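Let's turn to subunit A:
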Amino acid sequence: MERKEIFSKLNEIFEDVLDLDETPELTDETSANDIEEWDSLSHIQLIVAIEKAFKIKFTSLEIMKWANVGEMVTSIQEKIK
Partner candidate 1 sequence: MVVNSLNFLLFFIVVFIVYYLPFSRKNPRFQNTWLFLTSYFFYGFADWKMIPILLGATAVFYGIGWWLKKEMNQQNKAAASRITSLGVVIGVGVLLYFKYLNFFADSFADLLNAIGLNVSWTTLNIVLPIGVSFFTFKLISYVIEIHREHIEPCKNFIDFGTYIAFFPTILSGPIDRPNSFLPQLGGVRFFNYTLAVDGCRQILWGMFTKMCIADNIASITDTVWDTYSEQTGSTLLVVALLYYIQMYADFDGYSNMAIGVGKIFGFNITRNFNHPFLARNTAEYWRRWHMSLTSWITDYIFMPLNIAFREKGKLGIILACTINLIVIGLWHGANWTYGVFGLYHGLLFIPLVLLGSFGKNKKLKANSYGLPKLGDFVKMMGTFCLVSLGLVIFRASNIVDAFKYLLGIVSASTLSVPIISLGNTTLVFILLMIVVEWYQREKEHPLQFSGLFSKYRLLRWSVMYLLIAAIYLFQGNQSNFIYFNF
Partner candidate 2 sequence: MLYFVRKALLFALPLIIMAMVFECVARLAPNEYKIKENLLKNHASEAELLIIGASHALYGIRPDMIDVKSYNLANVSETYDYSYFMLLHHANDYKKLKYVITTVGYYTFPYEKLETEAPFLCTAYRLYNDCYYHRNNPLYNFEIIYPEQCNQRIKAFFCGFESLKCDSLGWGNNYQLSRRPQNFCDIKNTMKWVKKHTAFNYENERYNYDCLCKIAKFCKDRKIKFILVSTPVWHTYAEKCNKDQMERMEHYINKVCKEYGATYRDYHNDPRFEDEDFFDVCHLTDNGAEKFTKILVNDLKLYNSSFASS
């Protein structure tokens, strides 16, 4: 899957799970600090939603390594392969 495709799917998931007013424009550098509604609780909800949407399963270590959305997308890409 292309990174662009993953990003657009993530935008939808974020908008849905975080109950945002408008579609976020996620970039490689976006992190929890940039979105007010993204906290430790919604982080878990996001992960569950992402795993469901892409039909993948992450390990705990992989999840905890992510520092931003870019790294998240890279992980998703690797899992899909």
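Candidate entries met the following condition: all candidates are chains of the complex that A comes from, given by their letters.
Assume a contact is a pair of C-beta atoms (placed from the backbone, for glycine too) under 8 Å apart; a residue touches a chain by one contact, two chains touch by 3 or more; residues count from 1.
Computed from a predicted structure; not experimentally measured.
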For subunit A, as assembled in this complex, the candidate in touch from 1 or 2: 1
Residue numbers on subunit A that touch candidate 1, as the complex places them: 36-44, 47-48, 60-61, 63-65, 67
